[in-house]
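Encoded as structure tokens, the structure appears first; notes follow it.
Removed from the display is one protein chain of the complex; every other protein chain stays in position.
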Amino acid sequence: MDPQTPTRRRLSRRAFIAVAGISVAGALAACSGAPTTTKHLRLSSWNIPLDLESYQAIADEFVAAHPGTSVAVEVTTGQFHQWFISRLAADLAPDIIRITPQQIGRYAANGSLLDISGQVPADFQRDYSEAFWAIGAREDGLYGVFQHTDNFITYYDKKVVEQIGVDVPQSLDEAWRWDEFLEIAREARRITGGYGFGYGWGGPETAYRWLPIVYQAGGSFLGDDGATPSMDSEAAVRALEFGRSWYRDGLVSHANMSKSGGGAVARDLFLTGQIGLLLDNPESIAPLDEGRPDEWGTTYMIRDVGEASDLGGNALAVTKSTKHPELAAELVAHITSREKVVEFCRRGNWLPARSSLDAGDIGYERHAGTMQQFIDQATTIPLSMVRAESGEYFSSLNAVFADYLDLCFLGELTPAECGTQMTEAMRSVTER
Amino acid sequence: MSRNAEPLLQESPPRPGGRAPHRGARGPAGGAGHAPSASGRRSRWVPYAFVGPAGLLFLGFSLVPIVIAVALSFQDTATLGEGEWVGAANYATMTSDPLLRTALLNTLVFTVGTVPTAMVVGLALAIALNRPLPGRAALRALFFVPMVAAGVVVGVIMSWIFNPDYGVANNALEALGLDGLPWLTSPRTAMLTLVLVVVWTRIGFCMVIYLGALQSIPSELREAAAIDGAGRWQRLRRLTVPMLAPTTSILLILNVVFSLQAFDVIYVMTGGGPGFSTTVLIQYVFRSAFADARMGYAAALGLLLTAVLLVFTLLRQHATKRAEDLL
Partner (left out) sequence: MTALTTSGVRDAAAPGRAAGRPGRPSRSPRERAGRRRRWLLTAALTAAAMVVVFPLYWMVVSALTPGGQSQSSEFYLWPDAPTTANFGEVFAQQPVWRWLGNSFFIAGVGTALSVCVSLGAGYALAKFRFRGRGLLYAAFLVTIMIPIQVTLVPSFLITARLGLVDSPWAVILPTLFDVVGIFIARQFMLGVPDALIEAARLDGAGEVRTFLRVVLPTCGPLVGVLVILGFMNRWNDFLWPLVVLQGNENLTVPVGLSTLTNSPAFTSPWGAVMAVATVAVVPLLVVFLVFQRTFVQGIASTGIK
């Protein structure tokens, strides 16, 4: 690596002059790589073995078509923000980053990601829903392309549902309304002797997975302008009241809250037969197949006056650390092309972010029906929720959301108090 | 920090007069290879040569980052180098930050809960395992084992064990016919559970350090005390504990440092919840720096943490000195 000229201003430059004074530093700085004519790109992905293989395979084709380039697929370590902020500060971030919609906003807004609209074919947008395109698109440019998605649907224990004697919704329109669902959950609780259902959070950073409930009630996280906190609206408070009842009535375990850690609590409860229903994403399919094969089924996500489901998945973006921005953007376009998305999703069992693809196009090896339900459900993800989650302040707002959701669910605050205080705390973030 | 060491310090400066003739006779000595006559000058640079590598590393990898962090605490910035100078605004914000107040209180509870407990249990184990017991070496090793596991792993394992619905802790309680406990899921018991877990990771370290200290107590002293007819409890109170005071002092400071900086385990197990019940200062520093991207404020919070530690250390030293003066 050849150290680039410092682009940091003010403080840091002065600090480095001080450091440069140290002889040890000077001696060590001498070791830098030889310049090379090959254009090298680094793509960093979550450490999912199948995905790493897919990326490398797709990148290898790209390299074959672009002589004089090379691509290395690397892994993103834990503690994403800590790692990424440090890397960006030193201009050593990977050229291409696989990043979640909830993470992308800050970096798109603060200049850490590059506008790639010049290299992404214009017809891409036509194959995306407005909501999914909005993840990377900001007013001043395109900062990422959504590659694959996932969301929440309802898993059910076949035996439990049979005993309750309820019909399972066969289409999005028939999806269980809140009242219906609570009734079924109460029955399920009676049958399992444990709880009614579980919700698929995965640690404190995933509190946002509950936002669909707010949107189902007709509420919104941030108002119509996408900036004003609005968790104190009547609809939002009604959602909080609904959530509070889960815990008050013993339908959901207290261990199953966004901040409580140690893996996938809801899934484990389902696997151990302590709940009859599970609202979760496609990642539960494999463990359920292993732990309780053929004992479960799936239907659509619950709904109320509105429909909504969780916004999962990842976008690909080009960072400002890259020395070959155009090439990197071309690679992003290549990986997110229709053909490659099919390949990637088939292999990794992901849902395509492109609207024109269904389960048949992908050719999933297993559970094609369930995968199609997920794909259908993806259309219910509201645009305003996507805007809110991929906004500039979302990681801060998400932390606030997690805190107050806890307080409401535990009964430490009434839903109304929670709505007011949460909104206030959110405002102190957005007006910072 | 060990009292009897100080006189050594006073005597340690080399006395050039006594050495000169010999050195002259043997010519340039060892790796130093400098003119023998320059012994005065030489003794002046020698300590710097020995401490030099540590000093340079300290300068480059500790001092400079700290100076930058201090500078950051006077800025409003998301990333380094692009901040605006805002004077003491970050420090002013701290005074009216309700979450900080909660975090400080939780930090106090957590520290007071973990530190003395870990030390007392560690001391008790050390005393017990300093006796000629069968299988002593194996027992020592077993108590030490928790120290070697990474924080993230401890967090996950403990979350499983203490899960109220399928965790082995409640399963065991129920198998004994008792009621399960809510452990991490209630604001009233979460902190206690965390303290328990952190004490668990810490007792081995305290035990080992105390064991070492116990073995350095001259056996004549204990024999003398025994002959004087001092009972076991009296020997512990009058002889062992006072003899261990310097160790206790060091362990106390180290444990406080560990407790104030305990991050991974809490992050994984409760994420600071339920509600704010386990949000401690270091969590809040992390959150400000990386979730909120407020580097300046995070730096100010981090320095507050450092200041708390420094004051604690100085008070502690002051207290020790006064106790010594009284003796």
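By written order: A and B. Residues from 1 in each chain.
The definition used in the following text is that a residue touches a chain if its C-beta (ideal position, glycine included) is under 8 Å from a C-beta of that chain, and two chains touch if they have at least 3 such contacts.
All of these numbers come straight from a predicted model, not from anything done at the bench.
Participant: Looking at the whole complex, which of B:V86, B:V109 or B:I157 touches the chain that is not displayed?
Facilitator: In the complete complex, the chain left out is touched by residue B:I157.
Participant: Of B:F74, B:F110, B:Y166 or B:F276, which sits in contact with the chain we cannot see?
Facilitator: For the chain that is not drawn, the touching residue is B:Y166.
Participant: With respect to the chain omitted from the figure, which of B:L100, B:L194, B:M269 or B:V285 is a touching residue?
Facilitator: Of all options in B:L100, B:L194, B:M269 or B:V285, contact with the hidden chain holds for B:V285.
Participant: Pick from B:Q75, B:N130, B:N255 or B:T270: which residue touches the chain that isn't shown?
Facilitator: B:N130
Participant: For chain B, which residues reach the chain that was dropped from this view?
Facilitator: That gives, for chain B, the contact residues 1-2, 5, 8-9, 11-15, 18-19, 22-23, 25-26, 28-33, 42-44, 46-55, 57-58, 60-66, 68-69, 72, 79-80, 125, 128-135, 137, 139-154, 156-158, 160-161, 163, 165-168, 171-172, 174-175, 200, 203, 208-209, 211-216, 219, 222-223, 226-227, 244, 246-247, 250, 254, 257, 260-261, 263-264, 282, 285-286, 289-290, 295, 298-299, 302-303, 305-306, 309-310, 313.
Participant: In the complete complex, the non-displayed chain touches which residues of chain A?
Facilitator: With respect to the unshown chain, the touching residues of chain A are 1, 3, 6, 8, 12, 15-16, 19, 25, 28-29, 31-32, 42, 46-49, 52, 72, 74-80, 82-83, 85-87, 89-92, 94, 98, 100, 102-103, 194, 202-203, 205-206, 263-264, 267-268, 271-274, 283, 287, 290-291, 312, 314.
Assume only the chains that are shown with their structure count from here on.
Participant: In the complex formed with chain A, which residues of chain B make contact?
Facilitator: Those residues of chain B that touch chain A are 56, 59-60, 64, 67-68, 71-72, 75, 78-83, 152, 155-156, 158-160, 163-166, 182, 184-187, 267-276, 286-287, 289-294.
Participant: Under the definition above, what is the set of chain A residues touching chain B in their complex?
Facilitator: Residue list for chain A touching chain B: 8-13, 15, 18-19, 22, 24-25, 78-79, 81-82, 85, 88-89, 106, 110, 112, 194-195, 203-204, 253-255, 257-263, 265, 268-269, 272, 274, 395-396, 398-399, 402-403, 406-407, 410, 412, 429, 432.
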